[in-house]
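Of the protein chains in this complex, all but one are displayed in their positions.
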Amino acid sequence: MFHDFFTPSVQHALDLVGIFVFAISGALLAVRKNFDVFGMAVLAEITALGGGLLRDLIIGAVPPAAFTDLGYFSMPLVATALVFFLHPHVERIQGAVNVFDAAGLGLFCVTGTTKAYEYGLGLTSSAVLGLATAVGGGVLRDVFANEVPSLLRWDRDLYAVPAIVGASMVALCLRFDSLNALTSTLAVLTAFVLRLLAMRFHWRAPRAWNRRSAAAEEEGAGA
Amino acid sequence: MFHDFFTPSVQHALDLVGIFVFAISGALLAVRKNFDVFGMAVLAEITALGGGLLRDLIIGAVPPAAFTDLGYFSMPLVATALVFFLHPHVERIQGAVNVFDAAGLGLFCVTGTTKAYEYGLGLTSSAVLGLATAVGGGVLRDVFANEVPSLLRWDRDLYAVPAIVGASMVALCLRFDSLNALTSTLAVLTAFVLRLLAMRFHWRAPRAWNRRSAAAEEEGAGA
Partner (left out) sequence: MFHDFFTPSVQHALDLVGIFVFAISGALLAVRKNFDVFGMAVLAEITALGGGLLRDLIIGAVPPAAFTDLGYFSMPLVATALVFFLHPHVERIQGAVNVFDAAGLGLFCVTGTTKAYEYGLGLTSSAVLGLATAVGGGVLRDVFANEVPSLLRWDRDLYAVPAIVGASMVALCLRFDSLNALTSTLAVLTAFVLRLLAMRFHWRAPRAWNRRSAAAEEEGAGA
């Protein structure tokens, strides 16, 4: 109902794909953490729906889409079943999973920004919520699994930047009244390709300047 | 005001009992984690009210019941005082605490499902929120205490399943327009008894198939 730049059915299908791949990453972490099948399902649901849920609570879209569309809720269960029975095979195609995850990232930063704007938020706030939609689920996944969020770690390839670029492109298009199927697709693709390049070339973000490495790392380990 | 299948005063008394026992489990974990008395109170409040708070934010029931009923807020403080002065004795009756916790689980999955449905959510979403009401506080307790959520771990007795069964029974009754004091009580008792049996016979849920145990567990420990 919100995104007339894609036909609703295309939009919905893309949403389900994004939810599915995010759920796969949640279920895989659950297997690595030695959780049981219910832990897998809970972590898959949190990873897949957490970002959008947070966005919907903030913009006042209650009940959130995650609770009004049965498809959104079902996909993580399908992903859980798949990982439950086939996880060594899913692990083996981690590269393919990463590509789909990049697609989900691109898609969610664009649809998240658009939905926030349609609920009356400013351009900057909308872009921030687009970013939160795209990365929020992964952060919640790590918090609930008692891990340091992958998003925050310096030794991981850029993840936030592609989503920031995608969300900012949408905000700029909204500013100049030129958001349509073409520009939206372009924003999705830009974020998607940037994330693929970041993984391929191990692009990383800098840490604080003058970090007195040895001492500080000990401090970090002991904190 | 929502639950005419119990008289309001019975319903309220049952809610307070559920909140109280969940708060006990929060305060006990705080003692084990070496927190001070304020940490105990904070963890008791989060454990007791967190699940319902989450549900109320999602269904748009603001301000949440936790902030409109002083009794809800006071019970965790009573539980904290009790554990503060008597915790070795409370630990000793851990078995009794577990029975009350099972009662809270049964009660909250039923009232959570019913409240969500009364706010206009679908049957499946209502059951999911009933589950979230029942187990959400415990998950938040573990997250805030920096522990791996007990709910997700494979080496714990079934906790989610009894709540899922109870919530599903309510959803089925709602579907066939037969939710009343009797069927509600039956759902509460079913979840309660299932949880007691799970603890008695150490029922556990399976982990992913073909889990290459040794290698994978090392990976999990190092992750």
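Points worth noting:
Should a chain be cited, it is by its letter among A and B, assigned in written order, with residues numbered from 1 in that chain.
In this text, a contact is a pair of C-beta atoms (placed from the backbone, for glycine too) under 8 Å apart; a residue touches a chain by one contact, two chains touch by 3 or more.
Note that this is a predicted model, so its numbers are computed, not measured.
Only one residue from A:V99, A:V143 or A:L197 touches the chain missing from this view: A:V143.
Interface note: of B:Y119, B:F144, B:Y159 or B:F192, the residue touching the hidden chain in the full complex is B:F144.
When the whole complex is considered, the residue among A:A79, A:L105, A:V128 or A:A187 that touches the unshown chain is A:V128. Touch with the hidden chain on the side of subunit B covers residues 29-40, 42-43, 53, 57, 62-64, 67-68, 70, 73, 83-85, 87-88, 143-147.
Seen across the whole complex, the unshown chain contacts subunit A at 57-60, 119-122, 124-125, 128-129, 139, 143, 146-149, 151-154, 160-161, 204-212, 216-217, 219-220, 223.
The rule is short, and it goes like this: only the chains that are shown with their structure count from here on.
Between the Cα centres of subunit A and subunit B there is a gap of 28 Å.
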